[in-house]
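Complex shown without one protein chain; remaining protein chains in place.
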Amino acid sequence: MTTTRRSVLAGAALAASFALQPAFAQAPTEIELFFPVPVDGQLARDMATLIKEFNEKNPTIKATPVYTGSYDETLIKTRAAMKAGKPPAAVIMSANFLLDLKIEGEIQSMDALIKADGKTNDQFMGQFFDALHGNAVLDRQVYGVPFHNSTPLLYVNTDHLKEAGLDPDKLPANWEELVTTAKKLTKRDGDRVTRWGMMMPSNYDYGGWILQALTQSNGGEWFNVNYGGEVYYDTPSMLGALTFWSDLVTKHKVHPAGVQAGGAVSGAFLAGQTSMMLLSTGSLTHIRNNAKFPYKVAFVPKNVRNAVPIGGASLVIPTGVEGERRKAAWTLINWMTAPEKSAWWSRATGYFAPNKAAYDTPEMKEFIAKNPDAGIAVKQLDVAKPWFATYKTVPVRKAIEDELAAVLSAKKTPKEALVAAQKQADEIMRPFVEQTALKLPTN
Amino acid sequence: MAQAVLTVGKAKTWSVPDWRPRRTTVLAFALLAPSLLFLALFTYWPVVQVLWQSLHGQVRVGGPQAYVGAQNFLKLFADPAFRKALANNLVYALGTVIPSLVLALGFAMALARSSRVNALFRALFFLPVLIPLVAAASIFLFLFLPNIGLIDYHLAKLAISGPNWLGDPDVALWSIMALTVWKNAGYYMLFFLAGLQAVPADAYEAAILDGAGPWQRLRYVTLPYLKPTIGFVLVIGLLNVVTQVDHVFVLTKGGPSDSTNLLLFYVYQQAVENYDAGRAAAGTLVMLALLLVVTASSLRTLERSFGEKDA
């Protein structure tokens, strides 16, 4: 197809689609930011406000925020835009997709940009919490800048604790206490449960993350942090974690059977239909604004040690974004992750601010003093570890999530499930493994 | 310009030589051209691309596409998730098309007569057709929500605890099917309403004179007249169950444990989650082959509906 023909068609499309905008003598660099909406529509507006402010402060750049759905859909849309030859200048990408995107050559290293600012990678990443480095720095190169992050958190309805004669200041800290508390909190009417003691989300994406939290609390690792071709599904730490979850359902009967979606879990908690839940810190603001009862939050209870995976998203620059657009994207990324903006976004959402300096701002200090629950969420960062990320993260994650669903529906024993998940995950990662760890010098 | 007019004029008056396309042929293709252009761009050409892609795949991770022969198909059929999706689609097709059809026929027969009340009820059954499938799915997400959702809330008042509608692998597909029936029955009802107009009133009168009861009239008068409509709706319904998966996208994403995974959703997963364009293309072709079988086996019905043969 010739250029003329293409431009004619494009011109026709333009004219047909929307009114022509006035042309400026010196047009600002136009960039798009793809972003998922983490909780609700309010945040989409907050994002628009944020970008508007950026455009006012940076007249040479015109950034457009583009809402792209959930985390998974944002990945899909980014790839679609790249295939169409129109990569967005920057994307807020789920933090555990970065490794896969790097392996497929779809995002670019930011080392040169950092160097041009006169910093080393360590200096640059030093502004963010250590727990976040594992999902952003790959093979010693920076591929993502943490934007908003989360960890799983235990939420407890303290009214229910009091009602059951338990001390509302003493929340379960280990699995033993979790089970005994959940048993006391569960209410039954004959065989029918009218209130659950505990709920944990197990839908795609959420289930894997929660299971990772349980596994890590059980001393496990889930995946090889340094190598994208290994997961440790069929291991004792994971078997313990999965059995624990399964026991809550089938043995102790304090947790409903089958898959529970994240929204269903928070909905049940807010409606007083479950007394405790494990949910993202990213839901903290939503719970705070909607709970009509006193609640408290605590670290994810441990069996062997306190440990949780991080969640949330990082800013990335897709491959193919060059020149002025890349520079503009970099300006935007730095602006959005600076302490004040980071702190503001954190207060709006409940996610914690990845930039450590955000917590030194006066507004943030005041906010934490007023909302101690937000403070506990941040403290848990000390024990946070990288989120699982492998070659083809999504299908590898799905392999275990499908088995998790089978266990929670009493279709399989935890051991059977883990063996099957391991086999499937190994099969998915095999091309990568054969090309890396198993590829040996022949002469 | 004058020359052109002259040429056309000549072609009109002269007898047409055998090798030259006849005027009506030129006219026919001129009339078909706009459609054929768009069909070529957005139907035939993509199929060619899918055919090519089904024989290619990434041999090196992150590398270019290379010829891999039948490997994509072998891997496809070896994938338990694909076989599961295939089986699910079969259950889904039977479990949605037949109930929708029966309900639609029932609605149409009950509301066949034009009256204000009937018009209201027809409209009522048609409402679900008018709202976007994504939006309907959002509403049903709440209906099926465990504990606090619409269904469980009302069941709890009767002291019954319902199953985990979307979270139990044994139940989830049936919940999805309920939504599909709700969404589509009203649409098919319109076709039956149209079809019922073709049943002559004296056919009923004759049947009544013969002493036929209502069920006999249904069996021997209504159904035979409606045969083409039933065939047509059947085909439309079968095409719908393969090509519409927005609600799976919103409600379950194919889970739990692939229990609601349907072919198109599987293909979509392969393309965007597994990032395996080759296997996705192979899956698309299998799906197209199935659609082809559905359409081919009902070709006579379609031809009759669109009047190719009996015209």
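Letters A and B mark the chains in the order given here, with residues in each chain numbered from 1 onward.
One rule holds for everything that comes next: a residue touches a chain if its C-beta (ideal position, glycine included) is under 8 Å from a C-beta of that chain, and two chains touch if they have at least 3 such contacts.
By our rule, contacts and distances are computed from a predicted model.
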(request) Would you kindly match the missing chain to its UniProt protein name, picking from "ABC transporter permease", "Arginase", "Putative lipid carrier protein YhbT" or "Heme exporter protein B"? (result) "ABC transporter permease"
(request) Could you list, sorted by label, every displayed chain in contact with the chain left out? (result) A, B
(message) Tell me which of B:55, B:148, B:262 or B:282 is the one touching the absent chain.
(response) B:148
(request) Touching the absent chain in the whole complex: find that residue among B:166, B:264 or B:282. (result) B:264
(request) Check the options A:172, A:220 or A:262 and report the residue that touches the missing chain. (result) A:262
(message) If I consider the whole complex, including the chain that's not displayed, which of B:57, B:128, B:167 or B:237 touches that chain?
(response) B:128
(request) Against the chain that's been left off, what residues of subunit A make contact? List them. (result) 1, 6-7, 9-10, 12-14, 16-18, 32, 34, 36-42, 44-45, 64-67, 69-71, 73-74, 77, 80-81, 83-86, 88, 150, 206, 262-263, 266-267, 270-273, 279-280, 282-283, 286-287, 290, 292, 311
(request) Identify the residues of subunit B touching the omitted chain, counting contacts across the whole complex. (result) 22, 24-25, 27-29, 31-32, 34-39, 41-47, 49-50, 53, 103, 106-107, 109-115, 117-119, 121-136, 138-143, 148-150, 152-154, 182, 186, 190-191, 193-195, 197-198, 201, 204-205, 208, 213-215, 217, 228-229, 232, 239, 242-244, 246, 249-250, 264, 267-268, 271, 277, 280, 284, 287-288, 291-292, 294-295, 299, 302, 305-308, 311
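Note that only the chains that are shown with their structure count from here on.
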(request) Averaged over CA atoms, how far is the centre of subunit A from the centre of subunit B? Could you give it in whole Å? (result) 36
(request) Please name which positions on subunit B make contact with subunit A in the complex. (result) 58, 60-62, 141, 145-149, 156, 159-161, 163-164, 166-170, 253, 255-258, 269, 272-275
(request) Sort out for me which residues of subunit A touch subunit B in the complex. (result) 72, 75-76, 79, 103-105, 189-190, 192-194, 196, 202-204, 256-261, 263-264, 267-268, 271, 273-274, 391-392, 394-395, 398, 401-403, 405-406, 408-409, 411, 428, 431-432, 435
